[in-house]
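Removed from the display is one protein chain of the complex; every other protein chain stays in position.
Entry: subunit A
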Amino acid sequence: MTSQTSPFPANRMFATQALPLRRDRQLGSKSLFGLAWLVSLAALLPLGFILWITIQTGWETASALIFRPRVAELLVNTVLLEALTLPACIALAVALAWLTERSDLPGARLWSWLAVAPLAIPAFVHSYAWIGLAPGMHGLFAAMLVSVLAYLPFLYLPVSAQLRRLDPALEDAAASLGLAPWRVFLRVVLPQLRIAICGGSLLIGLHLLAEYGLYAMIRFDTFTTAIVDQFQSTYNGPAANMLAGVLVLSCLGLLALEVLIRGDARYARVGSGAPRPVTRRRLGRARVPALLLPLALAGLGLGIPAYTLARWLAAGHGAAWQAPELAAAFGETLLYALSGALVTTLAAAPMAWLSVRAPGRLQRMLEGSHYYVGALPGVVVALALVTVTVRIAPLYQSVATVLLAYALMFLPRALVGLRSGIAQVPVELERAAVSLGRRPLLAILSVTLRLAAPGVAACMALVAMGITTELTATLMLAPNGTTTLATQFWSLTNELDYAGAAPYAALMIVLSLPLTALLHAQSRRASGQ
């Protein structure tokens, strides 16, 4: 080799000073595990409370309370609700997502916004709207109808995001293997939507188990409504606690089912560069009939609430807007929603990181404990926290306790969002950043967190929205004199002052709207559009 001077001499800076040698710590995974454990233990608090109560109650009383026709009836109701609502939601979400993402449906962009918009309307406002329209509405099919309309976006969002992200090359390959278009969809596209469908269905399934207001208003009995009824009549009675025990079991069953179906599928996209944009399928003559689906869903999910609300607002002649309680409730709700979202996201972060970057059996267990707690009705979480905090005076009826309750209840939302956000970022990018001189922590901040930011923002929005409309735990745990939009709305509808309640419902929707918009925009940006 000649001794010509290189125009580009190698950097010698690194060789002059000795580098420190350390054990490879895998970026503080021990402390992450510690934090995840801590959150998991906190999440186990409500379950521990139920077990403790069961033991205190004794087997005979407990079994008398569990094995009775009333429980069987509630179980049948719950199973029927899940079995009817989930398949309907999946079918509608997949059809709607396919139409808005993969077909030349006129106004696809607009329909995609409208498909997410029902999220802005709290579930119990949905049933308030239907009751306003058809006061006699009740029972299983009413419950199913309102549930589908209220919760469909939870499935539509992940499914449509996944559809956008799919590599069209796979579909081309399948078509070249002789599959007709609809078989390509069944054998190639649908299996790839599995993770999105599983995640969304789990979220909806858990909501069905935990929701109180929606079903109470249309008089459909589930475990949660029964527990609240019991609690209101007997305060801390063993009957409510035993029902809660059965509810916890149903929730664990749902979790196990999801784990079983989800399997070991990979989340991160492999392959080079960004995916090519997908081609939209021409609907041809089906274009106009295809419009019926988004039209019907928007009409039922948005039109009816808008109509009822407008009617009640007009009936109130604006007097309800003048009430000073309204402004106070608005401010307080905002504060709780923002601080609660922050606390919850922070609490879910260690687990989300571990479950993506270092999956294992222990992580699954810890994850399960993060999930199950979100399925507990607010009343169970609140009941457990009341029992604990009543012994620690400064915590009883404090803001900290309310935030803790929120963090526990909305942990699954935060975890689902964070997990998929982190999973979208290949480790290779982080390694590349480190090899370019970024400290590991900075590499995570500037690359992984930056790319996961849409997911993080989305999950915070989801949590904040949940808190905006949270009812029972707030009622039970908040310091005296706290009024949020949801609690005020509820007490007014209980007094049958539907017109007075309307401004509260409208404000809750207004508060949720920007968050919904953000959520929708982020999910588009995350897939590079």
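Everything that follows uses one rule, which is that a contact is a pair of C-beta atoms (placed from the backbone, for glycine too) under 8 Å apart; a residue touches a chain by one contact, two chains touch by 3 or more; residues count from 1.
Please note the rule applied: contacts and distances are computed from a predicted model.
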Chain not displayed: protein name in its UniProt record ("Phosphoribosylformylglycinamidine synthase subunit PurQ", "Transport permease protein", "SWIM-type domain-containing protein" or "ABC transporter ATP-binding protein"): "ABC transporter ATP-binding protein"
Residue among A:A95, A:L451, A:A499 or A:A521 touching the omitted chain: A:L451
Touch residues of subunit A, complete complex, unshown partner: 1, 6-15, 18-24, 271-275, 426, 428-429, 431-440, 443, 447, 450-451, 528
